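A single protein chain has been omitted from the complex, and every remaining protein chain is retained in its original position.
Right, subunit A next:
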Amino acid sequence: MAYDKFTVLTSAAVPMPIENVDTDQIIPARFLKATERTGFGDNLFRDWRYNGDGTPKKDFVLNNSIYSGKILVGGRNFGSGSSREHAAWAIYDYGFRCVVSSFFADIFKNNSLNVGILPVQVSPEFLDKIFKAIEADPNTQLEVSLPQQTITILATGEQESFDINGYKKDNMINGYDDIDYLQAMKTEIQSFAAKSLY
């Protein structure tokens, strides 16, 4: 699916300083029964966000109106666990366009890039600075520039660079996806397949 183009995003951020946030928390398995990709945002972090009776848990960050924005800042090893792309759909559907952490699980990182969410991996020190800045001021604005590959805490000017491979970067800036690319090389794939043992 083609998605929104991503260039520079300036936004407040929602802090979630928990390590090993796994995909079963992001979207529990019982909500994977849909056959379409929309509507998952309502159940994002379902069991951390709501009590069993459906009332919101007051102490959970998404239920705290002082926090908002299109950037989710998570602890180390964000997105571990299942390959369910529904986790990335839920984050996107809720309104996030960027997830920041000091470390991402591989499949989650791939899935995010494939659905138009930019995973920004920063150093543990910079992650700590972001959490502290948001703690001091929940409206702290972060600027994520994909062309420059930088993330900046605007109030203090503190900045760090992040990695992304050039191909994925171009795709996100232009809103292209891998299927477009693969369709254009079908003949090459077919002749490769003809030589395959299996």
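Definition applied: contacts are C-beta pairs under 8 Å (C-beta built on N, C-alpha and C of every residue); 3 or more make two chains touch, one makes a residue touch a chain; residues count from 1.
The working rule: contacts and distances are computed from a predicted model.
> Just by its UniProt name, which of "3-isopropylmalate dehydratase large subunit", "(2Fe-2S)-binding protein", "Serine/threonine protein kinase" or "Carbohydrate ABC transporter permease" is the chain not shown in this complex?
Matching "3-isopropylmalate dehydratase large subunit", "(2Fe-2S)-binding protein", "Serine/threonine protein kinase" or "Carbohydrate ABC transporter permease" to the record, the invisible chain is "3-isopropylmalate dehydratase large subunit".
> Write down which of A:F6, A:F103, A:F126 or A:F162 is the residue touching the left-out chain.
Per the contact definition at the top, the residue touching the missing chain is A:F103.
> Check the options A:L32, A:I66, A:A136 or A:L154 and report the residue that touches the missing chain.
A:L32
> Extract the touching residues of subunit A with respect to the undisplayed chain.
Counting only subunit A, the missing chain is touched by 1, 17-20, 22, 24-25, 28-30, 32-37, 47, 52, 75-77, 80-86, 88, 103-107, 110-111, 114-115, 165-168, 177-179, 181-183, 185-186, 188-190, 192-193, 196-198.
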